[in-house]
Every structure is written in structure tokens, then in C-alpha cells.
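Complex shown without one protein chain; remaining protein chains in place.
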């Protein structure tokens, strides 16, 4: 891709050489000839990159070609798939077990893949080595499922999704009913999982099926590694969930929520649209968390959390004060 | 299954039509004709279910057939396996690698399964696609191991167990001895794992073998997703462990303990029978936790935890009080 083609794709102004062939993406300080980088500051920089995406206000005289964008980082992100192509060559491996009753139109089927009967896999999808897809599953178009992931019977996955390696979708929810002897009997876990379009899920996650209803992950939501989503959880659109967080049964996460790493959301919680839940915090059962930034175990508004933490550091002084006061009273 | 057959199975009274064919289970509000639901309240309800399990005291006049049970939810759970049959058709896939020295009597072997030599798999067990079972393993009868789980050499798994996808059983424990140069040498991790009957383990869990002894999970214990059980841990019978909790080396969890989600139990801890450990809490090394409800980092009795949290909220008032007192003293 030539520098001018990149500028045209972004509808952006270019200063410098419009004919450089760009073959790679890199950071400003490690880039080499033929690569494009980005800079979000207005300051001068030195780089070996052939081209750099800069902000509209950038006004320094640098040695490389520059392309101006309102958000250089966003522009860099948007052109990345055009330069670094992740899609692999179409091929179907002979040693895959695809049931006769399955309708598979994927562009790539790796070795040792299993696909069950009555399952549909859409055009241009990639099902990588060792993936297990059960019966009666639907996978949309251009969805990539990385090696050794497991999709249980009856799951629905949309188009343009990415599922990283080792992730399990559709396992039984964790619900038991105790009998008079204290033994636990599994409450029926016979619902399903629906994952909408453009969802990305990291490695080694687990997403349980609904018990009687559905576990749902909304369009454009992005989930990091080792995240646990329990039965009947409903996650809205464009939600961000960072690594090792977990959401317990029947909780609702509305659109555009951000959940940082190692957060615990208990069961039957509602997180309202626009809320940001800080790292390592916890929301206890049945709570409704409104928009705003939250932190702590259990969560409180960030300012209260900060004030409380500051107060804790002053505890020793409080004790000393009280000692002094008592002395004076005597 | 007909409504009367369900009533008979539960030794329960039926009011309405004894001859309706029940083909599915559902929630009261989403059920359709042919399905059975349950209601735990004594209030009137409207439903499209053909039959509903209700409490013994239920006295409302509803349009559907009702079956009375002491615990409608337990009754619903107990009849579920009769209506929604999870067992799959017996079949052995040709493309599985089963060692000559293995004694496998499973009813289902999926594609691309690996079973090592000197391993025994009992009658009516299901070993799903891509499962790896090492050498010298014993798996009991009617146990289901879901796709891509891994069972290391020497592991013992009982009958009527369910192991969900991606779970690893028998990996090395995490124990190292430092030499004079600060390098870590793995302490021998050559023990085994014993999982008793009727244990259920969620997706993507890890259960380490004992270093010199055994890691043990007792009969009827249920473990959620992404749970970590370290080497030489002993877990009793009917224990419940929710998602993303972890138990460090050599700890003992006695019978009937409940551990909520994202709990951390350090090494050499004993959790006494009947204790309930609240979500996101932690038990530090060598502690003994007696029966009762516990919460916090580190755990304290729930009432103390609640009082302390309330106290924290009052910290600012304490400070203000002290300021006032000082003024008066002047």
C-alpha cells in the first residue's frame, strides 16, 4: 500500500512522498524503512519509519512523510488490517471430522477439527486446528475461532467475531438444588448462548449456557483472557471486560460499560450503561450500579473510595489525637 | 413423559389432566404448550406451560395442570434428566488413538481422542472430542468428559462425574526449592489426583497432582469454571466452589463447605465443615476457619466484616468529632 493510498483511505492530507510502499506497522522508536508509525504529540520526533500518522495540529519539520489525522492512533488502528493481513489462505484440511448434516462454508478448516450435525458455519470463517463445534450451532460469516476452542451444542455466534484459543462457550451453568440429605442436584442447564456480531473473546475464557434461558453477549463487545461469564448473564453492546473478571448468574451489563481486570460481579446485579468498574473491585448480589466510576470491595463511587483510603492512612493520627484529648481531660 | 408419570415419580398429588405429554422444561413466563415449569410462591400465576410444579400449600385456581411438591424447585430439578436427556447415542469414532493396553468400555468416544496405556474407562462413560487421557488412569462408570479436557497420567476419576471442556487434571504442582544462586528447582511433583464419585467440574479449571501425596476431591463436590486447585489439597464431600476461586497447596476443605466466587484460600489452611466463605474474600496461610459465614480480606465473621465496613463509612465523622472536641478543649 502506498502512502498516498493510505491518505486517501483516511481522507487525510499527506506531506512528503506519496509513493512510498508501506509494508509494515511499528512503534515510532523501533520502526524501520517501509514501516508506518503514529505520534499523538505535537513535538518533533526522530524516526526511521517511512511515514508517520500525526495530529492535525502537528507542525514540525520531520524527515519522513506525514499523514494528518484527527486521531493518529485511531487512524493507525484503522489502516492496520490493510497492511498486516491476518486472514490466511483458504484451505480445508482432509483430516477434520465434519458431520454429514453440517452446512459448512468456512474458508479455512484446520486439521483435527470437529463439527457436529445440523451446524451452520458461514462464508469466509476460519475454524482452526482442534476446535470442537457441537451440534445445532450457528457461526456467522468471517468469524475466526482459534485452536482448541470448544463450542457446545446449540450455541449461536455472529459474524466478524474472533474467539481466541482454549475458550469454552456453552458449558453448563453452575446451579444446584440441595435435597434433604445435603446432596446437590444440578438444576437444568439446558438454555443457550447467543453471541452477536463483531464480538471478540480472549483465550481460555468460559461462557456458560443459560439454565432455562439464554446467556447473551451484545454486538461489538470485547472480552479479555480468562474471563468467566455465568449462566443467563446479559451483556450489552460495546462493553469492555478486562482479564480475569467474572460475572455471576443472571447479572445484566448494559451497553458501553467498562469492567477492568479481576473484577467480580455477583449474581442478579445490574450495571447501568456508562458505568466504569475499577480493577479488582467487587459488586455484591442484587445491586444496581449507576453510571460513573466505581472502585472497592464492595464498589463505591471513586471519590468516596479515594477519601476512605485516605482516611485509613490517617487512622493512627486519630488514635494519637484521642490519647492527647484524654490526657487533657484528666 | 405424561403428567401422571411425573407425579408418580415424585410421589406427588396432581390436579388437572394426568395425560398431557411433557416434552420440555422451561421457566414459568417463557414456557409453551408441552412444557413443565415450577413456581415457588403461593400466588396465582398465568403461564402457557402445560403443567407446573407448585408447593404443597398452593391453593390458587390456575388454568394448567399442577403437581404439588414440598420443594417445587427440587422436584423440577429431579425430573429434568427424565425429560431433557443429555446422554448421546453410543458410538466410537474410528479416528481416536486408544493404546493397546487400555481397557475402555465407554459408550461414546469422540473423534481425535487420546487414551494412554494401562488406562481403564468404565461402562457408559462419554469421552468427547479431543480429550487427552494419559497412562494408568482410571475413569469410573457413566462419567462424562467434555471436549479438549486433559487428564494426566495416574489420575483416578470416579463414577457419575462430569468434567467440562478445557479442564486440566493432574498437572504438576507449583513447588520450587531455591539453590544458593537463586535458581528455582522443581520439588518432585509425582503424586496423584483422586476425584471421587458424583463430582462435577466446570470449564477451564486446573487441578494439580500431589507433590508426594494426593490431591483429593470428595464425593458429590461441585466446582465451577476457572477454579484452581493446587497440589495436595484435600476437599471433602458435597463442597461447593464457585467460579475463579483458588485453593493453594495442602489446604483442607471439610465436608459441606461453600466457597463463593473469586475466593483465595492460601496454603495449609483448614476450612471446617459448614463454613461459608463469601465472594472475593481471602484466607491467609495456616489459618483454621470454623463453621459460620465469613467475608473480607482476610476473612472475619460476617457481622464483624459488616460492622467494620460501616465503621469505615463513619471515619469522616470521627475526624470531625475530634476536631470539635479539640476546639472545645481550647
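Order of writing sets the labels: A and B. Residues in every chain begin at 1.
Quick note on the criterion: a contact is a pair of C-beta atoms (placed from the backbone, for glycine too) under 8 Å apart; a residue touches a chain by one contact, two chains touch by 3 or more.
Everything numeric here is computed off the predicted structure, so don't read it as measured data.
The hidden chain makes contact, of the residues A:173, A:202 or A:249, with A:202. From the options A:143, A:211, A:244 or A:266, the residue with contact to the chain not on display is A:244. Among B:90, B:292 or B:314, the one in contact with the hidden chain is B:314. Within the whole complex, the absent chain has one touching residue among A:14, A:120 or A:325, and that is A:325.
Across B:30, B:159 or B:206, the residue that sits in touch with the chain not pictured is B:206. Contact between chain A and the absent chain runs through residues 25-27, 30, 71, 73-74, 76-78, 80, 84, 93, 95, 110-112, 128-130, 146-148, 162, 164-166, 200, 202-204, 220, 222, 224-226, 238, 240, 242-244, 256, 261-262, 279-280, 297, 309, 312-313, 315-316, 318-319, 322, 325-326, 329.
Within the entire complex, the positions of chain B that touch the omitted partner chain are 95, 97, 112, 114, 130, 132, 148, 150, 152, 166-168, 171-172, 174, 176-179, 182-188, 190, 204-206, 208, 212-213, 226, 228, 230, 244, 246, 248, 262, 264, 266, 282, 284, 297-298, 307-308, 311-312, 314-315, 318, 321-322, 325, 328-329.
Operating definition for what follows: only the chains that are shown with their structure count from here on.
We define each chain's centre as the mean of its Cα atoms; on that basis chain A and chain B are separated by 26 Å.
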